[in-house]
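A single protein chain has been omitted; all remaining protein chains appear in their positions.
Presenting chain A:
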C-alpha cells in the first residue's frame, strides 16, 4: 500500500464554500473530485498538499448534461460513466461514447469527472481532446463571479490551466450545430492504458460539402491540440479519401510527439495521420447513417 503524506480534509457543501476555502487556504489546498489523478500522485508522493477540499457532494449541483437548442452544458462533476451512458450525448456527439469506452476502466469511470480530467491537463488526457475537437468553452467561477474561456485558452501547458487560485471549473459548454457528427480513436498498449496517440474529429456537412471540421489530438505534444490548418483545408471541400489523407499529413507534421515508453516519435506521427483519417472517415459515415435512418 502506498501512503500519502499528512493532509487535512474538508467536504465542501457548495461551490461558494469550496471557493471560500480555496481563497483562505491558498496553494496549500487542492480540490479533489474523482481523485483518480490527484490521489495516485499523492500516494506516489509526486505531490503533497496540506488540505484537500472534497467536492463530491457538489455532484448534485454540478453533475448534469443539459441539452439546449444552441448548446449542451455539462457540469464539471459529471462522471465518466454518466458521459458514457448519456443518450443525449450519443445523439449529438458520439465522440463522447467512443472516447469514454477507452478511458481507463469501469472503476475509474465510476468516479473520475469531466472537470477533474480537464483540470488535470495531462497531455494524454482523452476528454481534453474531445473538448478541443468539439470547440468547447469552460466556465470558471471565482469569488468575483464567473468567466468563460475557450479550450485553446484553457490549457496553458502540461498540467497547467487557466483556472486561477481560488477558482474552480464549474461547467463545460459545447456549441450545437446541425448536420454534423464526430468520432474518436485511440491506440493504447493495453486496455485501460493512456493513449499512445488518440484523435478526435468533428465534421459538419451542408449539401455534401464540408461546412466545418475540427480535429483534436492527444498525447502528441505539451497539450491536446486543435489543428486550425486542417479545418481550413477541409472547409468547402467534398469529403474524400485523398482529402483525409492530406488532413492526416497535416496532423502528422503539426504535432510534437516525443519518444517514450509508449512509443517512438515516428510511430506517433504516423498514428496522428492514421487516426485523423479514420476519425474523419467515421464522422462522415455517421452523418450518412443518420441521414438514412
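Criterion: contacts are C-beta pairs under 8 Å (C-beta built on N, C-alpha and C of every residue); 3 or more make two chains touch, one makes a residue touch a chain; residues count from 1.
By our rule, contacts and distances are computed from a predicted model.
Participant: From the names "Carbon-monoxide dehydrogenase large subunit", "Amino acid ABC transporter permease", "Oxidoreductase" or "Ferredoxin reductase", which one matches the UniProt record for the unseen chain?
Facilitator: The chain we cannot see is, by its UniProt record, "Carbon-monoxide dehydrogenase large subunit".
Participant: Tell me which of A:38, A:271 or A:287 is the one touching the absent chain.
Facilitator: A:271
Participant: Using the touch definition from the top, which of A:6, A:70, A:207 or A:292 touches the missing chain?
Facilitator: Missing-chain contact among the listed residues: A:6.
Participant: May I ask which residue of A:15, A:95, A:114 or A:187 touches the chain that does not appear here?
Facilitator: The one listed residue touching the chain not shown is A:187.
Participant: So one chain is hidden, and I want to know which residue out of A:30, A:92, A:262 or A:282 touches that hidden chain in the complete assembly.
Facilitator: Touches the omitted chain: A:262.
Participant: By the contact criterion defined above, which parts of chain A meet the unshown chain? Give residue numbers in ascending order.
Facilitator: So the residues of chain A touching the unseen chain are 1-3, 5-6, 44-45, 187, 189-194, 196, 261-264, 266-268, 270-271, 274-275, 278.
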